[in-house]
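Yeah, one chain of the complex is gone here, protein chain that is, but the others are all in their spots.
So, chain A:
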Amino acid sequence: MSELLLEVKNLKVHFDTENGTVTAVDDVSFSVKQGETVGVVGESGCGKSVTAESILRLLNEKHTHYEGNILFEEKDILKFSYSELQKLRGNDISMIFQDPMSSLNPVYTVGNQIVEALLLHQNLTKKEAEVKAVEMLKLTGIPLPEKRVNEYPHELSGGMRQRVMIAMALSCKPKLLIADEPTTALDVTTQSQILDLINELKDEFNMGTIMITHDLGVVAEVCTKVVVMYLGQVIEEASVESIFSSPLHPYTQGLLKSIPHIEGPRDEKLYVIEGKVPTLTQIPKGCRFAPRCEFATELCRDKMPQLESYENDLKVRCWHFKDIQEKRGGLNGIRNESQTVNS
């Protein structure tokens, strides 16, 4: 159908720290096709942002070591020279960052910042670039773009700044957009505007999108495929329907059950995943989720499971997912319940 755009293969990212080397991303693999939105979810510290930043090689390489491959249109980004990277960044692959307050330069007008990207990557004169900048701002739904283009970031609200970021990211028609928590700093009504916008523009440009978020609601709304990460590893990969209707990994199940919903029955008590995420210096020997998992056995504590393929493109990293699924004939219980209530 649509062609493969990005393929991350067995990516490992090691950081040198005062306490020795830590591995923030450990054996992560996934792929993005044209026009597809892949959600990368997980709690803080699970390595989702590091994965995203490695794709553009934004991490300080003095202290960072990569292993594996990141293939963008079959070329390995990890082997790119500096000038090749420059051509790639902001042109073929763009990124939107979490915090629109600090990711714009406060001393340049927003127009200036969009024009900069255009002049770098496209064969345009300054005049043409300025016209294009206004066009891009208009596309993102900013009212009075002719006026806004000459304003400084501090004159804009959070939602507006995120729109400027999007305008900047999309100005060179990238093939791949990486959105790192693009709506986390925004209010819900603004968030829904921005998500709609990203969705519309994705269709218009036929971009592949990587949506990094901790909000499962956002995932359900915009993604087609989901990669769930825990402590630097992918623990489950599936289509968005399958993740929400029949999650395989106990962590994904727990995560889904512990969110308070705005619909469906109100539970007396929320489900709790006991304990906390271990730090990267104290990674468990076996399955990384084992110390917090209610189904953990000796095997789990002892040996690390691999990311296994299962029917219909599902992938899961768990020794016992089949048993657990059987044991919980009503694994989909909660989800199904809320669906019937809604319909």
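Just so it is clear, a residue touches a chain if its C-beta (ideal position, glycine included) is under 8 Å from a C-beta of that chain, and two chains touch if they have at least 3 such contacts; residues count from 1.
The working rule: contacts and distances are computed from a predicted model.
Asker: Missing chain, UniProt name, options "Heme exporter protein C", "dihydrouracil dehydrogenase (NAD(+))", "Pyruvate synthase subunit porB" or "Dipeptide ABC transporter ATP-binding protein": which is it?
Answerer: This omitted chain is identified in its UniProt record as "Dipeptide ABC transporter ATP-binding protein".
Asker: Which of these, A:Ile77, A:Val218 or A:Cys287, touches the one chain of the complex that we don't see?
Answerer: Answer from the full complex: A:Val218 touches the omitted chain.
Asker: Taking the full complex into account, find the residue in A:Ser31, A:Ser245 or A:Thr297 that is in contact with the omitted chain.
Answerer: Missing-chain contact among the listed residues: A:Ser245.
Asker: Hey, which chain A residues sit against the chain that's not shown?
Answerer: These residues touch the chain not displayed: 43-44, 143, 157, 159-160, 187-193, 195-196, 214-221, 240-241, 244-245, 254-256, 258-263, 266-267, 269-274, 276-277, 335, 338-339, 342-343.
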